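All protein chains but one are shown in place.
For chain A:
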Amino acid sequence: MNDFTYLQATQAKEATSAVRDNKGAAFIAGGTTLLDLMKLNVENHDQLVDINMLAFKGIEPTADGLRIGALERMSDVGEHPLVVQNYPAVSQSLLLAASPQLRNMASIGGNILQRTRCGYFRDTAFPCNKRVPGSGCPAQDGENKGLAILGTSKACIATFPGDLPVALAALDAVLLLENAKGKQRRVPLVDFHLLPGNTPEKETVLEPGELIVSITIPAATHARKSTYLKVRERTSYAYALASAAVGLDVQGGQIRSARVALGGVGTKPWRSPEAEKILTGAPATEATFRAAAAAAVHDAQPREQNRFKVELAQNTLVRALMELAKA
């Protein structure tokens, strides 16, 4: 790990300009991703700007949904009654993630910015296009059991590993960002993360020094009737092999609206308009769900070890939809 200086910011401006003006600087919230990667020398920062004093807090209802401050901790959001009642998929995605200790430290802004668990990325002895652009992608023909089947490129097949952003992608969440000029903009979560393409090192639309201030999630029946299903190799404390965040508004056996996103299989939180199109207006039956699942993985490009994810992602999605339809 590099030597670094530490700045505790009390104003957003102080934080954003510090990071904008110094390429080596980074924000630190809970530090559970950042310090890990610094210890592995995957990220090397010479300044850490602590944003925990900023007023990006609160979990409050708005006119048409819920606003959550970016510095709220995963455990507080996951257990909040408004989240549990109105956005069960969000609550479940948080409480099924990491461990209680990590959830108590980790902020939800940081959660959205967590980085891939690709083993090549995390070990500087390997080449890796995401870490060192142009150095190669050994995962393509290497240990790729955990890596992505959707949204991949020749340059990178790293999975976006997180859970919460999958639920947020499904439920049309919007991020409020603020840059060093004090200018704010809104970006839907589905547009926030980038596909790897030829530039896997560029993961989000954030500008240098730009902060996530808060997240809003619109209220909807399909949000209240939502669920998050996570499949992993052990019962707790593991990243998803595949996961599904789904929301359904079913009336009289017909699906009025549907929201679908997949986790553990995409290079970014994977919203599936293809699946939603099949679901909307169709009867809430297993046959419909199967057809939707097939559409969701239609473009999958598996590698040798992660071929099973094509089937697993579909089964996970069908199971999640079945459970919702039954409830």
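Just so it is clear, a residue touches a chain if its C-beta (ideal position, glycine included) is under 8 Å from a C-beta of that chain, and two chains touch if they have at least 3 such contacts; residues count from 1.
The rule is simple: contacts and distances are computed from a predicted model.
Only one chain is not pictured, and the protein name UniProt records for it, out of "Xanthine dehydrogenase family protein molybdopterin-binding subunit", "N-methylglutamate synthase subunit C", "Methylenetetrahydrofolate reductase" or "Septum site-determining protein MinD", is "Xanthine dehydrogenase family protein molybdopterin-binding subunit". Among A:D46, A:D64 or A:D123, only A:D123 touches the chain left out of the display.
Counting the whole complex, the residues of chain A in touch with the unshown chain are 1-3, 41, 117, 119-120, 122-126, 138, 141-143, 145-146, 231, 233-239, 241, 305, 308, 311-312, 315-316, 318-319.
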